[in-house]
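A single protein chain has been omitted; all remaining protein chains appear in their positions.
Chains: A, B, C, D and E, in written order; residue numbering restarts at 1 for each.
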Amino acid sequence: MSDIARADGRTNDQLRPITIERGWSEQAEGSALISFGRTKVLCTASFTNGVPRWLNGKGRGWVTAEYAMLPRSTNERMDREAVKGKIGGRTHEISRLIGRSLRAVIDTKALGENTIVIDCDVLQADGGTRTAAITGAYVALADAIEWARGKKFISQKASPLTDSVSAVSVGIIDGVPMLDLAYVEDVRAETDMNVVVTGGGSFVEVQGTAEGAPFDRRELDSLLDLAVGGAASLKAIQFEALGR
Amino acid sequence: MSDIARADGRTNDQLRPITIERGWSEQAEGSALISFGRTKVLCTASFTNGVPRWLNGKGRGWVTAEYAMLPRSTNERMDREAVKGKIGGRTHEISRLIGRSLRAVIDTKALGENTIVIDCDVLQADGGTRTAAITGAYVALADAIEWARGKKFISQKASPLTDSVSAVSVGIIDGVPMLDLAYVEDVRAETDMNVVVTGGGSFVEVQGTAEGAPFDRRELDSLLDLAVGGAASLKAIQFEALGR
Amino acid sequence: MSDIARADGRTNDQLRPITIERGWSEQAEGSALISFGRTKVLCTASFTNGVPRWLNGKGRGWVTAEYAMLPRSTNERMDREAVKGKIGGRTHEISRLIGRSLRAVIDTKALGENTIVIDCDVLQADGGTRTAAITGAYVALADAIEWARGKKFISQKASPLTDSVSAVSVGIIDGVPMLDLAYVEDVRAETDMNVVVTGGGSFVEVQGTAEGAPFDRRELDSLLDLAVGGAASLKAIQFEALGR
Amino acid sequence: MSDIARADGRTNDQLRPITIERGWSEQAEGSALISFGRTKVLCTASFTNGVPRWLNGKGRGWVTAEYAMLPRSTNERMDREAVKGKIGGRTHEISRLIGRSLRAVIDTKALGENTIVIDCDVLQADGGTRTAAITGAYVALADAIEWARGKKFISQKASPLTDSVSAVSVGIIDGVPMLDLAYVEDVRAETDMNVVVTGGGSFVEVQGTAEGAPFDRRELDSLLDLAVGGAASLKAIQFEALGR
Amino acid sequence: MSDIARADGRTNDQLRPITIERGWSEQAEGSALISFGRTKVLCTASFTNGVPRWLNGKGRGWVTAEYAMLPRSTNERMDREAVKGKIGGRTHEISRLIGRSLRAVIDTKALGENTIVIDCDVLQADGGTRTAAITGAYVALADAIEWARGKKFISQKASPLTDSVSAVSVGIIDGVPMLDLAYVEDVRAETDMNVVVTGGGSFVEVQGTAEGAPFDRRELDSLLDLAVGGAASLKAIQFEALGR
Partner (left out) sequence: MSDIARADGRTNDQLRPITIERGWSEQAEGSALISFGRTKVLCTASFTNGVPRWLNGKGRGWVTAEYAMLPRSTNERMDREAVKGKIGGRTHEISRLIGRSLRAVIDTKALGENTIVIDCDVLQADGGTRTAAITGAYVALADAIEWARGKKFISQKASPLTDSVSAVSVGIIDGVPMLDLAYVEDVRAETDMNVVVTGGGSFVEVQGTAEGAPFDRRELDSLLDLAVGGAASLKAIQFEALGR
């Protein structure tokens, strides 16, 4: 991989500094304040007994997520969605992505008829908010599950978590594939891809979009290589935060 | 590629019967009623002079799309989003996908300060509505552009269309990769992927989701192979409809 | 009745070409794609067991309707009501009119505690969309009822349908009463009236509005004569479509 | 006309006691608190210079209306539409009816580029709220126009009012046509009709609905006779209130 | 207290003319049309058996309030909140204040599992609408409770009303504290305070706001003195209206 200087001095296959403050919230059953460089996302996991009506009596649990940005998390203030009276398309899309990513590593039978809602609120945004959210959400989710197992709300012996999960962005800038784009890189990228990867190294989601020129198969392969490498590093940081 | 019987007798790499009724609407500047098997989507292109305020005076045009389903396009009636008073997350997501896909083959400078809105309304749904919508939308868009060139609303000599674009779904069912999933296949798929491909064979969007088990690199490669083949067939059908 | 040439060559008491494609939708329990000239409305009937809460346990069923226009059914694109987040007054008014018209020919006791929702979506609009909707909705409703009788969801021997129903517009243009106005005629009409008539020839609704000068009793009488004649023709076309 | 006893002792062709308190509001340019028996509607007319954007520069004015009911105007409290976050279909329909009825007696050229909004708020409801609203709205409108002529906001010599307008309900109960239905009569009526009539005796709106059995031509004629008679009485009361 | 002339000739510690028309509405269980000078508020009390879900089975009742202004109650017409599709902050705030004020004099145990909703609709506004609303609401509430006791819907011997309650505004204008501000005074006031006082002379709410310069402790004391005096007069007027 070639080594053009990036604005923050990283190599093309290098993550930004990642930190995870586990248990940041004293109210939630699980929580993490995660940073991908200047991007900061507060992830909380709320555990409740029971499931939504449409799942009633099926012996399975439910995990879902909601993503939002504080109005001044970004460089220019955005209007609040609550004030506008509706959730925007991008917000919906990312909330759904986070929920699907977490459900990919949950055995809902083993969870029992319980619900976990993960809230991912972006306190400061500098690119990669959805990937930081997924990566932090896993830590909050893992803690909420341990809490519920301690309280015997989850009766199965085995943890409902079947694997870990993390996510990272990759993109092509001036023809060069790069890992974990900061905002200034993201706006210049010709192709932008978010990849959600399990601890075992398989894909949960691959979402690649040509913002400029379409991309070919070879470029796609390079991006996937970078993402898989980044996800392995994120897994290590998650495990360290969780004290495993 | 192995040849398990599919419910409708297709081979794994075979599209459903595709038909395009170009010019179905007498009101729109361009239109197409497209069928992917029992899935039917009415695509209309509305051309107007001028651009949204945020693009004013930049010498560039705009192409956007809105997707919706009729309440009884599906097997069970859904509530209307207009009655519920808000657009759902899935609708938002697909509308944005269609818009991005079309913009990937438009030179907005060459379009001039004009706007084209593509409406994709699903009249009957049997899986693959978003891919049918993109494929039909391209035909409606191409006709609206020709109409505007005829009217001299687009002054550039070269067409703003830089390529064609189509989309197809692929998925893994019982471990076997398959092309263009019907609804009964879609609900059984472990992995579901929508791929948007230009006439030149490059990728505009790759959106793969593990609904069940995560997928590995080899499976991803098989799915992309199938999608590229399907897109080539769709391109031929588009060109025939357009009389090229 | 005098015989001024109309734009499409019709006489003043002549309907536009009417066609009904019964069973257009493969998903709904009853459906019809009806055309009044260039006006095309897709009507689907959705049958479900049970009734809205306020009718619970009263031994009666419910029939209701929802009307909507595709954004580019008209000559200039309209914003989607789902995007605006609310249903407009005209849409509400027409939905209520269709529902009342259908309930006028239904014995809700004989229907039992079942609900039928009729969706009337205007695919192309050229005047008379509400009258086409009512006329097509009757065909979809009749088929949904036969379907439910076949399934024994309706236990009464006699059909809950007590009569047929159709609707037609009439108006006064340059002082001359005319039947079934196309859009260009509708905008010029001094008085515009929609009349809903049973197969037996009685009135379900009479809605006359002076758009320009008020109308007198003699003009009202002429309009009603025209409408009753038009409704008799529509009844014959409905019965032919239903194979009676 | 036969003479069955009505609950309040009226004959079939008799209006309820009608009162009009002109100038009830000290804030509005014109106002009237009108009673049709126990039905009380406060009508205010708000005059402003200028017109809605779509009428700009056409040299014509605009008159529109909004109707609403106080939550406890009725026998059982209704939820507020502001709290529900949307206007219901019935409210929309009546607001549009009032606006059309008033515009039928306005020469918008003579009004100049000015706007009058009529608010009709039902303080107490006992049937016939929309007909009381139209009848009272005319008085408020007439006063707002005189106010504007006095202020020289309307420069034309001739008044923009071309005629007066009033409205009354009629219906068939147990086969007998009756004038000005109170609520207990309205719920029993087989057919219910609202008729808007100019001072000159022509029709602006005729809206007849079969709530039970459809109605025939002879019944329709009887209802129109009753309505025309009632409107003549209302005109006299309006003129008395206006001191003409 | 100094005696500057007020626009309407009142002394600084004098209320405007207060009138209460008890039982104005024939539909509600209790009602009052209250005037504070030109400010007129219609207060209705709606009694229903049962409580909101969150109070179910606790043996306690509920009293709540909704406040609204007619669009032309003010000098310039305001848009309807129902048309805007949402309740504004000021409306919310006042509704909550009225509800809290009334609950302060209700023994919810003695009320039993019943709900009373008080609607306060401002028909004409000239300052002090919230204080007039609270003062009139008490009269409507008292009558609804007597009605329910007569019907034996409230079984306790003692009335659930533990005291009476009224409210009045006070403010500082040009450094001088004044009672019961009319609109022209309200807009000039440096400090504006609404005080809710029980019949026994204790405070339920004290809401003081510096619109201009902040106020000091001595000014606060003067305002409270004025308010307590005004509330005593209002109590006498309430009792007279109630025939005590």
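Everything below uses one rule, namely that a contact is a pair of C-beta atoms (placed from the backbone, for glycine too) under 8 Å apart; a residue touches a chain by one contact, two chains touch by 3 or more.
All figures in this text were calculated on a predicted structure; none of them were measured in a lab.
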item	value
Among shown chains, those touching the left-out chain	A, E
Touch with the omitted chain, as defined above, among E:S31, E:S73, E:S95 or E:T129	E:S95
Contact with the hidden chain (one of A:G23, A:P71, A:G89 or A:G201)	A:P71
Option touching the unshown chain, where A:R80, A:K109, A:K151 or A:R217 are the choices	A:R80
Residues of chain A (touch criterion as defined above) contacting the omitted chain	25-28, 31, 38, 42, 44, 46, 48, 66, 68, 70-75, 77, 80-87, 91, 117, 119, 121, 123-125
On chain E, residues whose C-beta touches the chain left out of the figure	86-90, 92-93, 95-96, 100, 104, 163, 193, 198, 200-210, 213-217, 220, 224
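Definition applied: only the chains that are shown with their structure count from here on.
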item	value
Given chain B and chain C, the chains that contact each of them	none
Minimal step count in the chain contact network, chain D to chain E	1
Remotest chain, chain A as reference, centres from CA atoms	D
Magnitude of the superposing rotation for chain C and chain E (Cα, nearest 5°)	120
Distance from chain E to chain B - Cα centre to Cα centre, in angstrom	59
Multi-chain contact sites of chain C, meaning residues that touch two or more partners	85-87
Full enumeration of touching chain pairs	A-B, B-C, C-D, D-E
